[in-house]
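In this view, the complex is presented without one of its protein chains, the others remaining in place.
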Amino acid sequence: MDEMLEMGRQVLAAQPFSVLIGAELTGFAVGSAELKIPVKKELKQQHGFLHGGVVSYAADNVLAYVGGSVLGPAVVTSEFKINYVRPAMGDYIVARATAVYVGKNQAVCRCDVFDVKDAKESLCATAQGTINKLG
Amino acid sequence: MDEMLEMGRQVLAAQPFSVLIGAELTGFAVGSAELKIPVKKELKQQHGFLHGGVVSYAADNVLAYVGGSVLGPAVVTSEFKINYVRPAMGDYIVARATAVYVGKNQAVCRCDVFDVKDAKESLCATAQGTINKLG
Amino acid sequence: MDEMLEMGRQVLAAQPFSVLIGAELTGFAVGSAELKIPVKKELKQQHGFLHGGVVSYAADNVLAYVGGSVLGPAVVTSEFKINYVRPAMGDYIVARATAVYVGKNQAVCRCDVFDVKDAKESLCATAQGTINKLG
Partner (left out) sequence: MDEMLEMGRQVLAAQPFSVLIGAELTGFAVGSAELKIPVKKELKQQHGFLHGGVVSYAADNVLAYVGGSVLGPAVVTSEFKINYVRPAMGDYIVARATAVYVGKNQAVCRCDVFDVKDAKESLCATAQGTINKLG
């Protein structure tokens, strides 16, 4: 595994909430990041779908990763906006983020979240937000 | 406890992810909802603060509650936007939502999320979103 | 008229686009701002309502004003989100903004835009955004 992905995984392992959710960093390079989360029972809402809060966690976290990939590791998600388009009920979700604009102290990033069932991907949410350098 | 709050709590208890997080519905009336979440170890990120994904979960869920309080129980969060303004590191967070506009099929709602330490509240995030009636 | 409002009006008069639209600054104090725009023919869309772009201009500008009222005059709107809830078709619209959070370099602000017909106000849009200090 490459060094950057390895480093990103260590950060994820140091986030107790990400461990609780079972998130896995499956891609991390300058300007892109990918997070994978299993659609397991403890993460669902009352109708059997993945809870929207898990999807928003995925967006929040993958946006921070991609922001960190271009701004350096000390970053914070300042804000984001998410549109949910389909409930997630597959095997897992995958959130893929890219940096749309990189400035000195902030990056504007986007991510798409896909529900994956039998290796078929369907968009379930899309988000856009601002990542800021700390300090 | 009043009937509406009791009903709201049953819905929350039926959401495995809300149980995992330890969320508690502390207010639920027509046009308002309040959710409380302990700042416990498993919900943190790598610097010891509450993970942003927990705050976004709180926003997502309390917005859906307040939307449901005015539109009826079968609702879905279509989208929301959240601004994080301070890391949460107190005893618990409380998310309070109100309906700003109620139409036939959708409600535009807002919430403020406060970090509470020794009973002192500090704003940690604010969100605005759209809740839609299902079907 | 007080000094701060007078100063704010001079800035507005120096914005050719605000002059073109016919915007008027009707309130400006530390932490609040109010902008008024006539619902005139040249500002409409094809169905006779005020164009959504005029409403978004109002949000963008009044958010920058309230941000400037707490951060100092050299500010920029970094981002905002707007929900339209009713078409504007009255006599004028009024956009009122407040600062929800003020940090060293940024403020998170909100505004409500009302359609006013025969002195009766109806909410037509609501917005939330980030204003940043320049430089």
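Order of writing sets the labels: A, B and C. Residues in every chain begin at 1.
Basically, a contact is a pair of C-beta atoms (placed from the backbone, for glycine too) under 8 Å apart; a residue touches a chain by one contact, two chains touch by 3 or more.
Computed from a predicted structure; not experimentally measured.
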*Using the touch definition up top, pick the residue from B:78, B:98 or B:122 that touches the left-out chain.*
B:78
_Residues of subunit B in contact with the chain not shown_ = 78-79, 81, 106, 108, 130
*What residue numbers in subunit A mark contact with the hidden partner chain?*
81, 83, 85-86, 100-101, 103, 108, 110, 112, 123, 126-128, 130
*Could you list which residues of subunit C touch the chain missing from the display?*
11, 14-21, 41-46, 51-54, 56-61, 64, 76-84, 87
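Criterion: only the chains that are shown with their structure count from here on.
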*Go ahead and note the Å separation of the Cα centroids belonging to subunit A and subunit B.*
20
*Distance from the CA centroid of subunit B to that of subunit C, rounded to the nearest Å?*
28
*Centre to centre, by mean C-alpha position, how many angstrom separate subunit A and subunit C?*
34
*Touching two or more other chains, which residues of subunit B qualify?*
81, 83
